[in-house]
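Here the complex is missing a single protein chain, while all its other protein chains stay put.
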Amino acid sequence: MLDNPIVWAFAIGGPLITFLMGGGAVATWWERRFAGKMQTRFGPNRVGPQGILQPVADAFKMMQKEDIVPRAADRTLFNLAPIFPPFLVIASAAVIPFAATVDATGKYDPTGAVAELDIGILWVLSMAGLMVFPIWVAGWSANNKYTLLSGMRMVAQGISYEIPMVLCALIPVIYAGSLSLSDIVAYQHEHGWIALSLSPSMFVGAAAMLLFFLTSLAEANRIPFDIPEAESELIAGVMVEYTGIKFGIFMLAEYLHTIVAAALTSALFLGGPSPLFGPAGPIAGLIWMLGKTLVLFVLIYWLRWSLYRFRSDQLMDLCWKVLVPMSLLLVMLAALMVAGGFA
Amino acid sequence: MDIEDYDPDADLMALNMGPQHPSTHGVFRIKLILDGERIVKAVPYPGYLHRGVEKLCEKLTYVQITPIFDKHDYVAPMTNEQAINMAFEKLLGLEVPQRAKVLRTILAELQRIASHLLWLGTFTLDIGGTIGGGASLMMYTFRERELILDLFEALTGCRFHYNTHCPGGNRHDVPEGWETVVRHVMDTIEPRIDEYEAICDSEIFLMRTEGVGLISPDLALETGQSGPVLRASGIDHDLRRDAPYHAYDQVQVRVHVETAGDCLARYKVRVAEMRESIRLVRELLGLLEPGPIVGSKPIKSLVQFKASGGQVYVGIETPRGELGTYLVGGGDQRGAAPYRCKIRPPSLHAMSVLPYVLPGHQVSDVVTILGSLDPIMGEVDR
Amino acid sequence: MRRSLSLRWIWQSLKALGVTGKHVLFEPRTTEGIRSAESRAPRYRASFALVHDEHGEEACIGCSLCEKICPSTVITVVPGGKVESPATGKKRGTLEDFTLDLQACIICELCVQVCPVDAIVMVREQETPGYSREDLVLTMDKLYANEHDKPRYWGSGSALMEMQDPKKEVG
Partner (left out) sequence: MSAWEALRERFDLPEEPSAEEPPVIDVSRHVEMAAALKEFGFTMYVTVCATHFPEEAPKAKKGEDPPPPIPEHWEVATVLRRPGARSETFAWRVSVERPVVPTLFPLFAGADWQEREQYDLVGVIFEGHPDLRRLMMPEDWDGHPLRKDYAIDTRVHPWR
């Protein structure tokens, strides 16, 4: 029975989903506390110790809210749209290796992913690419001009930022010679992290990580790239007409997306479970992976509460005139490095 | 543009922004005709907060109007009171003693700092920090604004709608030790402005504001812009220096003028004005000499001040610009109320520039431009 | 793009991160809940009270000056007849009923300012929010109860008059 991959998928996938969902909920509380601290106020501190049960209270509150569907909305699509974002995000997290084992021969084997796919990166990127559709459907089906604008912005931004994102994700692939995330992590364990390997290839890797981080911010709709949500002009973007738990699901998906983006960046460029020092066992690997994810996660929210938002045309300018050429250049440089034997 | 003129085949979209919209600074409605995200035409509709204050002024007597006037520009009530009371004083021929003059000037400058602090916080919200950097900055500016409101609370007993002016002077004298606290607050706020600038100096902020919402000097004058909006368009005009009232002739007001005329210039003018106001407050505290604070008689009855006629116009420089009052005397049978009171709100003129400025900009720029004009809807609609 | 890409981007972002990050270490400046009346300024005005004079009589003489000057007409005074004061032996006016509708009150202090006998003063503690509109109508009983229940503010009509005296001594 143990060779049945479906059993494995359930055995690892169940805890992973629980972890992500719980993490998403804790993330909302943590972000609000963190933002409160930054803004010299308290943040939620009433429900439970230090307010940690606030997400639970929020979830209950949202479930109690009236579920309103606008009369002019396309009812089926409107109700269908909130289902997909969390599904897609969790699916894309399936191939991220969260831990690693070292067998008796000293072979480093990253595991912990729900599905050990050979085309891991393609899976992640395609799932992230699909995220455009539910949001566009939500924006269109609500039959509201604000959601429509927001949906159009989302499509434009999602499609544009996918290109530099894919190009930057290609660089670890070029170095490791494999599309599997586990292989990329194993390569990094052997040769040093791509963004921090103390070799000539490190500069390309670090630049690629910066670009990948930026573009995944854009994919996750975080400030400074949260054009689709754009509270100041579009109120709440595609979520304008959603009430109650549907709105909550959208918000949860956003937080999950942030966690997955941070985890993916650390797996691709910072070695994932590969330790900088110390033992490389499964527990240590898990701790390292979570630690790296957490650092990037904090950085995302720190940036969020310190920066402003781009305008939509400036966002497109940044993508097509700066990020795409730069990532193309990086891919070429990486290829040359590999061909020249520097990596 | 009316809905009849709207051509659905022209691939344009009419977007109704407001009156319930988070970034219209109250209840303000703009109908935007959009080509994609680009604005082709903008039609503002003010009036959602119209409370008929001018009609009310005709029914109340001179002593009763001051607390009503607090409610216009609810971000700078102190200067509102001064504007209407100066009009009363001109109409009724009342003299203001020196101590009240200096005190009024200090209060006006403190109110200017408080108002600009609130503006800075909300402007950065508009630029895109509603859940982001702007929100952080807004909390910081409100923290400092709170210090100034505490000063007002110590002086007048109220944090917001003070009713501390009366025709002929002030109603509340300075409590003991107030000057020391004011100096301390000024010392606290001054370094904090550097922090705001550190946050606002980001490239994204500059990209969002530079070259956005250009108001040419001619347009600014024709549409009656005043205050920071006018000075950001390169017109060197400040009533505090050019037509001094209160004790402004006893100090030297340095006017900061920017020539660009965009949102960034308006930001720079306001930040410079905050610094200048801090300097002025410090200087004016030295001029605060003992003496009476009311020139004629303190308020004791409903029909204390009477004027049978006369028409005066008085304009003063509030944080938003020239707040003027055109007053026709002799309303009541006893002559104790104005016959007609026309308020000239600077925000209304600032809003009237929107149809000229908005076309050609993106939807996101609407809130930036609106925020940079610093409108207070209570004052626009009255 | 109008602004060129440079290292300034990173530097400016770091500066902004520095300012926000610095505040994580600070104590929160907001307070939990409403500030207590004690921490307010002595002049803070929130609600009203009717007071007794030094002889222990109700100070109000029912002259209706406050009713007349109130800009939002929230005060209703029903004056009583003239009676002889047991303490001083002089004839004085009395108060039959007094109502102050706090819903529309704009806390302008004009009623305190015009009161010739310092009968109405303000208190520094706000009224407790109620469940109905009637809870915010201050009847005479509530106003006299406020005299003892709530901290009085610094002044009264005569104190304001003294402060605003146009012939005030210099110094």
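All chains are identified by letter, namely A, B and C, in their written order; residue positions are counted from 1 within each chain.
Note that contacts are C-beta pairs under 8 Å (C-beta built on N, C-alpha and C of every residue); 3 or more make two chains touch, one makes a residue touch a chain.
Only a predicted model underlies this, so the values are computations on that prediction, with no experimental measurement involved.
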Interface partners of the hidden chain - shown chains only, full complex considered: B
Selected from B:H21, B:R99, B:R171 or B:H237 as touching the chain missing from the view: B:H237
Touch criterion as defined above, residue of B:E95, B:D187, B:E222 or B:D249 at the omitted chain: B:E222
Listed residues B:L94, B:L118 or B:L348, member touching the removed chain: B:L348
Among B:P167, B:P292 or B:G324, residue touching the chain not depicted: B:G324
On chain B, residues whose C-beta touches the chain left out of the figure: 46-47, 50, 52, 54-56, 58-59, 90, 219, 221-224, 226, 230, 235-237, 239, 241-243, 309-313, 315, 322, 324, 326, 328, 339-340, 342, 344, 348-349, 351-352, 356, 381-382
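What we mean here is this: only the chains that are shown with their structure count from here on.
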Chain contact topology (line, ring, star, complete or other): complete
Rounded Å distance, chain A centre to chain B centre (Cα mean): 44
Multi-chain contact sites of chain B, meaning residues that touch two or more partners: 133, 136, 140, 143, 199, 202, 207
Chain A: positions in contact with at least two other chains: 38-41, 305-307, 314
Chain A residues within the chain C interface of the complex: 34, 36-42, 302-303, 305-307, 314, 317-318, 321-322
List of chain B residues in touch with chain C within their complex: 60, 63-68, 70-71, 97, 133, 136, 140, 143, 146, 150, 153-158, 161, 163, 166, 169-173, 175, 195, 198-199, 201-203, 206-207, 210-211, 290-302
Complex interface listing, chain A residues touching chain B: 35, 38-41, 145-146, 149, 223-224, 226, 230-235, 304-314
